[in-house]
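One structure is given below, represented as structure tokens, and several questions about it will come after.
Excluded from the complex is one protein chain; the other protein chains are retained at their positions.
Every chain is named by a letter (A and B) in the order it is written, and numbering of its residues begins at 1.
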Amino acid sequence: MIKAIGGLLLRAVVVLSGTAILTFALLWHAPGDPAQAIAMARFDALLTEDVIDQVREEVGLNANFWQAFWAWLGPLLRFDFGYSAVTGRPVWPDLWAAMTYTVPLALAGLAIGLAVSLPLAVLATKRPGGLLDRAAVGVASLGAAIPAYWLGLLLILLFAVQLRWLPAMGARTTAHAILPAVTLGLGVAASLTRIIRSGILEARGQPFLPAIQRRGVTERALARDHIAPHAAIPVVTLFGLELAFLLEGAVLVEVIFGRPGLGTFLVQAIVARDFPHVQAVVVVTALAFVVVNLLIDIIYRVIDPRIGAENA
Amino acid sequence: MLKVNNLVVKRGPRVTLDDINLSLQAGETLAVVGESGAGKSTLIATILGLLKPASGEITWNGQPVCEAHPALVMQEPRAAFNPVLSLRRSVMEPIVAQGTVLGIGCLERLCARLELPSEMLDRRPNQVSIGQAQRAGILRALIAAAPLVLFDEPLSALDAVTQKHTAQLISDLQSEEGFAALIVTHDIGYAVAHADQIMVLKDGRVEETTDAQTFALNPVSPYCRALRDAAISLGALEAVT
Partner (left out) sequence: MRSVLILVVCLIALAVLGPLLAPYDPTAIDIPNRLSAPNATFPLGTDALGRDILSRLLYGARWSLGLAFLISLLSLTIGTAVGLLATLGGKIADWSLMRATDTFLAFPELVAAVVIAGLMGAGTWSLIFALSVTGWMRYARVVRGIGLSLQSRGYVVQARLAGLPGWSIARWHYLPSLIPSLTVVWTGMFSRAILGISALGFLGFGVQPPNPEWGAMLLDARVHMRSTPLQMTWPGVAVVICVLAINLAGDALRDALAKEGSHE
């Protein structure tokens, strides 16, 4: 057990090192002269070679790859993300501020997604193959095909432009968060409905259920003790994927609704070629992913030691 | 000659084969019997080089055994052939892979001997009977002139009539082609009738190695005696008194 968890930890460390190298390689090999881009973004004026060289020196772009990598990694390990190449402000406070917008948005999206998909899936599986079931599957398939950015625009068009019920752009009040959260939540709901539905159907197919039913256990107890826990397994397994979906969705939704957050932070940083900002977003998301997946794996092994025995 | 010396195989912390010694001459047949889980399949896999032993050595005429390209005839005849390729392609695989030259008429001669019409080879594994698939499996072992052929329960997937026929065929072919045969089986009757030597495995250890006659007449260990008596009472072996 401890050995298995040790293996998982080693794996996580290897993967994290890989992500660090990959991130840095990407920044390093990005075409164009980053120093010039940075200098232009910062001074927005006629540039002399001196200014560009000065920027190059300052940002540490003069070394060779591995030197620069180690120089880059050191502060990163201390969670020091440096200073913005454009504004010169420290990265971390701005990044943190962006996260305080994105994380609640993502959680709200997840909550809406669960609130929609759970009842829908339970209703649909009352009679598998019935009208309601087919309708639910149809809606879920359609939902999975609708891009988040388009759905967001349609919602703006309907609720902000036509009906004028809700504000569309910005993040000043809670009302501003409704449309973005719903946009995100509906996308999550589409994929969760299918996952939960097949989870319940599979749980219903467990071979020992008829025997328990014959013993006179109530429907409610059966659902609580035997179906729900089993159906929850794929939902937990796919949580990593859902997290990715939430984050990707949040990026697009923030751009559409003009909300501050990780998405707008990232897009602005890319446009301005603000490398410290870009790398901070990439490193933080990768770290979050690796940690979440590691936790899922460990929880799994604690629950069921058989899992992973074959690829240990 | 196949020599296995002090072979130990471990799977994780568990010892699946413990101190196995055996030798097998060209032209000879060794039957390995034992209940399931005794380590018979592990022995085959280790001799073929599919599993790494924890210690001990396996040689053919003093060389590593894989250089002799031993052949394997499997328990599930159809599963031994790629379902989407013709039998011919699979049968010719050792020739192609080892770059050997097939003698003129060799294929035809072996086909005739195995009673496999040549056009049968152009079919896919699910288009022939299990018995035919098993004979194609034997053909694949013989065509590259493997000096050592391992049979993993060669009869257990076949029906009674085909079993008898195939057992006789293996026996005859062996004396004609002169390969060494190691046959894993749980069928004591078959082992006694067709093998020169019988090795009994129990829980990964060699219980006893004797020639077939001694095994049938007078096994030494109580376990072997029980095995023999069980075979007699099931009618698989005639009582010899």
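The criterion applied here is as follows: a contact is a pair of C-beta atoms (placed from the backbone, for glycine too) under 8 Å apart; a residue touches a chain by one contact, two chains touch by 3 or more.
Since the model is a prediction, treat every value here as computed from it, not as a measurement.
Note on the undisplayed chain: of the listed residues A:V103, A:L201 or A:I270, the one touching it is A:I270. One of A:V15, A:L132 or A:V217 touches the chain omitted from the figure, and that residue is A:V15. Contact with the omitted chain, checked across A:L157, A:A175, A:A221 or A:I299, is made by A:L157. From the options B:M1, B:V15 or B:L48, the residue with contact to the unseen chain in the full assembly is B:L48. The residue touching the chain not shown here, chosen from A:L27, A:A136 or A:A171, is A:L27.
Although one chain is not displayed, its contacts with subunit B can still be listed: residues 48, 50, 69-72, 74, 76, 79-85, 89-90, 93-94, 96-98, 140, 144.
For subunit A, the residues touching the chain absent from view are 11, 14-16, 18-19, 22, 26-27, 30-32, 141-142, 144-150, 153-154, 156-157, 161, 243-244, 247-248, 251-252, 255-256, 266-267, 270-271, 273, 278, 281-282, 285-286, 289-290, 293.
The rule we apply is simple: only the chains that are shown with their structure count from here on.
Taking each chain's centre as the average of its CA atoms, subunit A and subunit B sit 56 Å apart.
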